[in-house]
Structure formats: C-alpha cells, structure tokens
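Apart from one protein chain that is not included, each protein chain of the complex appears where it belongs.
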C-alpha cells in the first residue's frame, strides 16, 4: 500500500476549516499542518484536531521534506507569494479561487509549476457539484443543441470586502462554471458596469457581460446589495434550455424541452407561439463537492487523474476578472486578445 | 350632466380589445368606432359589440366631428402617421407603448399636440397597477433612503417579432416604471448588448444598462428565449430594498428593512454581517390597471386631471430605446445629451 | 349539416356567465335563453349579448319546443326542482356541481333522466383540465403502480356562504378528481371534522377522510379561513408519485420517480434511505376546461360521445358529502353501504 499524502492548509479563516474537514475524511491523505498568522485561530483548531501541527511560520512546513502539498486559503493578494514559495519548496499546490490578483501572477505561477513539474490546481469548488457536473454532461452531449447564452444571478446581502470588489468575490464561481460547460468557446470581449454606493472604495454591485466566439453571450449579475438571496443560472440553446437554481434544496436543475418559433408571416402577432414539450428534473449526485475535489487533488498528485482545473483554467477566470475591472474603470468594452 | 366622450380604437389585434373592454366599462365614455385593416377581425368584434361602428377607413372616424379621441393600438412603425393624422383632425390621442419608432417622431408629435392644444398620452399601463403605484409612493416618501439601483428581469419564451427587437417589445414597461419611481433623476448614458441567435434579424435577448445622475444604475434583462417566465424587479436604497415580483399572485411587493454594514477592520471576513429587520408585504389596490388608466384618460380630456404619462414621458422611454439600439449596433456606450 | 343545439342557461350569478361565454364559442350550438330571478343581472347580460333572450320565467323556455337543453347554475338547494322541471319538459340537463342537496334527490333525478332517455350531466369542470386529464391517463396506465393515497389541500380566504358549508363549496372538485383518477375503487367509509368559528352556522374549515377498498386513503382539507391560497394534490403510488399544484402557472404537474426502501435490519436508522430517480414535468393541454366540457356536452346530446360525468358520477360525489355532514355532526366514522 502507498504511503499517505501529507498536506498543509494555509489560512484557516472561513474556507480553510472546510478544507481540513474534507481532507481529513480521506483515507490516503493526512492533514499534517495548519498555518495561519492568527494564533487564536490556531489554538481553537488544535482543540478540535489534536493531531494537526499548528504554526504561524510558513517555513516550518515548507522545510518538512515529508510534506507533499499545500492548500492555500488566504486572501487573494497573498496567493501569489505563498504559492511561489510552496512551489519553490517543491510542494504541490491547491489554490483558493480566484487564483491570484493579476493575469501576470497567474502566468508566472503556471510557468513555475510547469518547470518544477508540480501540480498547480485552483479550487473552483462548484465544478465538483452534482448540479454542474450534470449540466456539463448534458451540454457536452449536445442535449441543448447550439449554445445561445449563459445568464447568472448571484446576489444577496453580503459583507462588503475591503480589498476586492464584488466580481472578484462572487463571479469566479460563475465564470468557472461558464468556461467549464462551454469549454472550447473563446471569450472575445468583456463589458462590465459596477456601482459603489456604500463603501466608495470597491464595486458592490456589478453586471458583467462576456461575448464568446460564435455569438454566445454570458452575463453575470453579482451583488452584495440585494435584499434576497438568488443563485440562479439559465443556459439556453437551440434545442433545450436549462435552469440551475442552487437555492432549491431538491430540484436544482431543470431541463426544458422548449424553443421559439419564428413567425414572420403575420405582422401583428396575436399570441406567443412556441414549441413547448415536457421538462425534467434530473436526479443529482449529492456527494459534498469539496470532498470529491479533495479526493481528486490527491489522485492528481498520485498521477492517477488529470486536474479538472489546472493553472490555465484558473488563469482564464482571472483574465476575465481583470478585463472586467478595466471595463468598469474606463466605461469601455475590453477586447480580449 | 356632461355629454359622453366619444372614442375610437384603432388597431384591434392583441391589445385593442382590452382597450375596448375597459373604455366600455366607463359610464361617461362611449366606444364609437373600432378601426382595423383586417375585415375578419372587425366582423368578429361586431358580433361581440353590436353597438360599435367598425371600419377599415381611418377617415370615416377622423371626419366625425363628434369623435373626441382615438386610442392607437397598432404596430410601432405606424404610430407616428396615425397619431399625426388624428391630431391634425383635432382628436385627443392615447398611444400604445412605445410612443413611436424614433425620438424625432416623438418630438414632432409632442410639438403638434402642444400647438393644437390636444391631449397626447402614452399607454404605459404598468404605471397604473397597484404594485407600481405603491412602490412609487414608498420611494417618493423617502422610505428606501437614497436610491441605489433598479434591476429588472422580464424574460420568457416569446414570439420573435418581425419588426421590433426584444427591447422595444418588453423594456418599455421597465423603463417607464424606472423613470416613474426615480422621477427627477437624469439618465446620462446607456449600454446594451443583444444577441440574435434565431432570427438573425432582430435582437432576441438583451441586457440594457442605464446610468443615472448620482450613480444610480438601472439594469433591464429582456428576453424571448428564456424557458421560464420571470417578471421581477429589485429596487435598492440606503435604508430599504424592494422586491416586486409580478408573477406572484398575492405577494407582489415586499419591502425589506435591510442594509449592509461595511467592515473594513478585519482583513478576512469570517461571516457576512448586515443589518436585517422585519420585512412587510403591503396590501395593494387590485383594480385593473387599464380601467384606471382609461378613466384617467377621460378625466384628462375633461381637464379634471393632469396626464400621468404625457408626450415627454413617452419620449423619454423612446430616447433610451434608441440609445440602446445604437449601443447594441456599435458595441459602445452611448452618452445621452 | 345538422341544426344547432339550442341551450338555455339558468342562473347567471358567478358561474353562469362563464357557461354563456363558452357555449357561445361553439359553432354548432346557440345560447337561446338566459334565465334568472334577478332582473338587473339579466339587463346587464342583454347589453353584452343582444342575441340572447332573457327571462325571469322558467316556463318561457321550458315551453319552447326548439330548446334542446338547459344548464343549471343556481344555488345547490334549487338544483333538484329546476332539473326535475327541465327533465319533465324533455330537456337535456347540465347541472352545476354539486349535483343536488341530497343523495335522494340525485337518485330521483337519475331515474327520471333514464326514464325519459335524456342526458343528465354534472359540471365537474376540473375533470376537463389538461392537468387532471394527464394525471388520470398516467394513473390508468399504471405509471404510479399501486395507488396509495390522494391528498388534497384547497384552502384560501373565502366568503362564508349562508347555505352550504365549506365541504359542499370546495370539496366537490377534489372528490370528483379523486373518483375519476381512482375509477373502480369503492369508497367504504368517511370521517370528517369541521369547525365553525365565525358564522356559528356552517362549517368554515374541514378535514375529510375517505377510506377506499384496498386501503387507499383520500384526504381533503378545505378551508375558507386560510391566509394563503393553496390548491395542491399529492397522489402516491408504489412506483411513482404525482404533485399537482394548480396555482403554479406553468408547472402544474410533476411526476416523481420516487419510492421508499424499507429497512428493518438496523434498529436505529442513521439516515433516511430511499429510491430517488428523475422527475418530469409533462406538457399539458391548455385549452380552457369549460370550453372542452361545453363541446363534450353538445357531442353527448348528439349521441357522438358518452358523458364523462353522468348522473351516477355526480351522485357519488354527493354521497360522500352527505356522509361527511353526518360525520361532522355526529363526531363518528360513517360507513358507506
């Protein structure tokens, strides 16, 4: 039997504890270290997980030759430095989304990982949910026909962050899902409009539009200023349309056999005319997405699987976010080269 | 007792019969004529309303000196000509939305009506609903505080029209509502993006963004290509937020006493923090909007009320639609002078 | 070509005008009379339908040898007398639900119609909706397996009626649907419990339970005292389960491929275990139910179709209502002989 993979979790704020809990559930992996600058957090963690070594010193774990990998769950601005040090020390890396603060940082990390022959994966957890996996497989199988659009609403009353705007906070989910199910379509331009009503420092609400090759349009509405919580994606195609409502506890995905009939014969249409067949609600795999992802990361380290979200995929998300910032700041449409 | 106002309905396709039904319910008004180019429609109407004179000749009714007013419910491209003839003949005019096909046409009509001292009203029916009236009164009373945004989704599987795009078909509702509740705010720029997947002639799905003075942003998502029907508006302000869901049969308007707390102290927020009080669902006036509007039109003719949607208000809607077309065609942001 | 069937509508309160509107839409039928005791109502109707003869005298129309049929849409207490006179005069009869005020009255009418060889149909409109027709066809085709239960909620804030209790007002819909989709199952006993909080004269809220042969249980919750409107039926079987939500504008019927796994091995079950496959939302016929029913009535008169709801079916509903009254008044379970 192979030895267990040793992993360290860096950053134990909101997301880190979820990583620890899920990696701990895997049989062939051991969470050896938890690292954070906040000693109080480390202390609380140690009470719950007496078997994990806690430290405020990154070098403690990077120097450990038995450590195979790190998972980085810190604020975005620190991603680049932490990942670079970990790769330099020969560790595989799983990075929290978004991958880094700029396209340039992402590119450097991708290059470094490639040179060192290390795994560099980005944690876009939604891609491991039963819902997104089902939608991807329907779209790839041609079930919806020609893709027309991707339209997402991810809004709620959220804490305004000091360092990143609402798109960097919420839209990585939608961009990664959109890229994943439309894999192969090339984004060509980005327009975004944002507002800062409360903080006057970061955009708190934004509409992001991505135009893909072939006329497909993706639109993402992200907001920290909505009185209600909505997590809803509509995906349209020439044959079918999909509704993905992540709030619905039991019917997250609905597939509609619907299409529009063009009627140019009559001048004043009396009533809408369209093709409308049955809809169905597929049963979804209900395994926790992060558990599936943690297992996948370990399998990738062992060379048994290829990463679902590699450095290029992580970079593709940041490229759109960076263009969105340019667009919001300039008021202009940004072409992606 | 005053004599009854005589009115003619021009165009009895989809909307015309609704106008006839509602004007017929008023005691101090008589629907004297129904006019359409389609003789079969006129025949069917005559069976239902034996008291109405039907004709395919506009001049028949314009020449009638006892006719006070016309309501024009024909396709948009014909609005200008019909309205001009009616005004020239000295008739008051109620025009179906949108007012006309261009800003220039709207301006000419406005001028003509003013010169002739005739009433020129545009039928933006939604402004007469209990829901919009309640929202307007809340916003005007300062209940939501400083306005932040207006965000509307008006999507469904709809018949693709031969002559107008989806914004001209659906967005007049939202633009008129937005202008009405934010009365006094000046729109400064427009950006829109649309797609033509099916017809290759008209935009079938579009996102329209209007930036107002003072940073308020309005966004309207209109689509004929959605598998589900959504009619939802969110209105945010510094003190409260409003959800207007026109599909909900009994709870169309909800007012949330919610706001966001900015927290710049901690670097990695653990959990969202916000102010969240009770919400309430106001009881709405349930009178049919079009009946209220028909009565208002008659009262305006009699000089007893001032028109809610005069030529300038109708023109303001067309100005934004025209800018949206420019933006969709050029891919650029359009400044409103 | 056959001559048109002449029909009279008796009672033009709430439902009568709907009958008039739909029978008027049929090509091979003429609404010749409208009869009511209230002259003002007749006058208003005459303005809208100048071609219909209005009268307060039943004999006017019963004496007309060209009249083929009557539709009776008056309060329940008057059904028996009106139907008897119409049958005596040789007219076919369509009766508003419930058929009559007692089982005995229903039996007499059934006998009379049979003797005179006249059609006697009861207007249980819901059986003609696309939703109920689809459910019936699924159940009859064995799609749900062995039927287990029928569970209906029909509650809202309703006007308390002076002469009938809430079960007689609302439950005929559910009882007729239940009997229709479970055709062949024999009801064996009835228990009902009701409350009179407001009127102290009629039950305003009731729970009705019907036990069928073979252990199937039907339950109907009817109420005029609910703050929200619910129209929801669950139908369970050994293979599939159906949700029928009549409020949902577009997804009224859902069919769930779900069942329960019995697990008697372990003593303390940790988590629920069940079989859970896809669900689907069948597309429904959207023709107005009453129009379909009106056409069916005319076809039955012409001998081209067999009545969907004949006197026996109408009587079966009243038998359960009568037993429910006995149960509510006595506090006991009532066996149906």
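Order of writing sets the labels: A, B and C. Residues in every chain begin at 1.
What we mean here is this: a contact is a pair of C-beta atoms (placed from the backbone, for glycine too) under 8 Å apart; a residue touches a chain by one contact, two chains touch by 3 or more.
Every value quoted in this text rests on a predicted model; they were computed, and no experiment measured them.
Undergrad: Give the residue, chosen from C:154, C:221 or C:252, that touches the chain omitted from the document.
TA: Among C:154, C:221 or C:252, only C:221 touches the chain that is not shown.
Undergrad: Looking at the whole complex, which of C:22, C:54 or C:74 touches the chain that is not displayed?
TA: C:74
Undergrad: For the chain left off this view, which of A:184, A:249 or A:303 is in contact with it?
TA: A:249
Undergrad: In the whole complex, what residues of subunit C lie against the chain that is missing from view?
TA: 11, 13-14, 74-75, 146, 148-149, 151, 153, 155-163, 189, 191, 193, 195-199, 204-205, 207, 209, 211, 215-217, 219, 221, 224-228, 234, 236, 238, 241-243, 254, 256, 258-264, 267-274, 276, 279, 331-333
Undergrad: By the contact definition given up top, give the residues of subunit A that touch the hidden chain.
TA: Touching the missing chain: residues 50, 228-229, 247, 249-250.
Undergrad: Considering the whole complex rather than only what is displayed, give the residues of subunit B touching the chain that is not shown.
TA: Touching the chain left out of view, subunit B contributes residues 251, 254, 276-283.
Convention: only the chains that are shown with their structure count from here on.
Undergrad: Looking at subunit A with subunit B, do both copies bring the same residues to the contact (over half shared) or different ones?
TA: Homomeric contact, same residues on both sides for the most part.
Undergrad: Of all the chains shown, whose C-alpha centre falls nearest the centre of every protein C-alpha atom combined?
TA: That would be chain B.
Undergrad: Distance between subunit A and subunit C based on Cα centroids, please, to the nearest Å.
TA: 52
Undergrad: Distance-wise, how many Å sit between the C-alpha centres of subunit A and subunit B, to the nearest whole number?
TA: Those two chain centres are 39 Å apart.
Undergrad: On subunit A, where are the residues touching two or more other chains?
TA: Counting only residues that touch two or more other chains, subunit A contributes 254, 276, 279.
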